[in-house]
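Missing here is one protein chain; the remaining ones are kept as they sit in the complex.
Moving on to chain A:
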Amino acid sequence: MQFGIFTVGDVTTDPTNGRTPTENERIKAMMQIALKAEEVGLDVFATGEHHNHPFVPSSPTTMLGWIAARTEKIILSTATTLITTNDPVKIAEDYAMLQHLADGRVDLLMGRGNTGPVYPWFGQDIRTGIPLAIENYGLLRRLWREDVVDWEGKFRTPLQGFTSTPRPLDGVPPFVWHGSIRSPEIAEQAAYYGDGFLHNGIFWPFDHSKRMIEFYRKRWAHYGHGAEDQAIVGVGGQIFMRKNSQDAVNEFRPYFDNAPVYGHGPTLEDFSRETPLTVGSPEQITERLLSYRTHFGDFQRMMLLVDHAGLPLKTVLEQLDMLGEDVLPVLRKEFAIGRPAHIPDAPTHASLVAAAATENVLEEVQS
């Protein structure tokens, strides 16, 4: 079971003092948060990708490369990589390069992301979001797995005798998760390839996430990758904590009330009841996060949002300290209890290299 945090990289005014960080301050803060994530024992740090204000992370591999050079263990990932408007050739090369620099500590979450206006800036159309995600990802897979690629599709220029460089580290491409809030087509895509499916339902009711994940599990089994409960599932969460639960509620409320996405809408209490958002003591946070298993079954990765809505860096770092000290050890222990032996862990570079070696041995024996 992997636990991580993800940032969407929003530059938001702190509603308690009216101060808006500069882009430079926010970018540097995100890097401090990533380093802290490793320090407190989290398994994954992921960054979103955006090309529109008020978001800053337009260049994830630059950011993740910086983090890779300063960390030892943490897996670097995305939340999400835009498989629609990015060139799959550039994704193949950028993330293979990152994979080498990070000694394999890299995986990706593919998403369509984006609001309508972003697509035309990159020569695409949001109405073809699903076909783009299908075609571009199909090409990306081949670029990572075949040394020389001849390819022709609908959306980008054809390739003749093209070799994506560098080749993936140890000949093993980064593991890929697919993310979608609403489209069964993307769960279907993840199931077809035997890739992971991460449902980040942080702004959505549990019931909705549950249906998407159940659909993915069913289709995963349909395509012969294993039993439904062996599918590779990730889920999103959102937390804010203080030792005393009322302090957490009081401190977080102005950030909640003014947050992008849900601010000026539901009350903190309503939203906490309907969605995974949990505000309270470390014990309450732990209990709620453990309850995800009753909704989704045993899963492989949990990604938490802790640094948005204008929360100051100091507060976010305090959140991470509490997460590492008071919450994570209990989550690791409790999630392991009663977890059936046949449920796989999330793939890592090491496990994928081992699996590839086993496959090679089998092929040699057979030939």
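Things worth noting here:
Everything that follows uses one rule, which is that a contact is a pair of C-beta atoms (placed from the backbone, for glycine too) under 8 Å apart; a residue touches a chain by one contact, two chains touch by 3 or more; residues count from 1.
Rule of thumb we're sticking to: contacts and distances are computed from a predicted model.
One chain of this complex is left out of the view, and of "FMN reductase", "Glycine cleavage system H protein", "NADH-ubiquinone oxidoreductase subunit 4L" or "SRPBCC domain-containing protein", the protein name its UniProt record gives is "FMN reductase". Touching the missing chain, out of A:15, A:54, A:184 or A:312, is residue A:184.
Among A:1, A:101 or A:134, only A:134 touches the chain that is left out of the view. Across the entire complex, the residue among A:39, A:87, A:274 or A:298 in touch with the chain not shown is A:274. Residues touching the missing chain, restricted to chain A, are 130-131, 134, 138, 184-185, 188-189, 191-192, 203-205, 208, 211, 215, 223, 261-262, 264-266, 270-271, 274 (touch as defined at the top).
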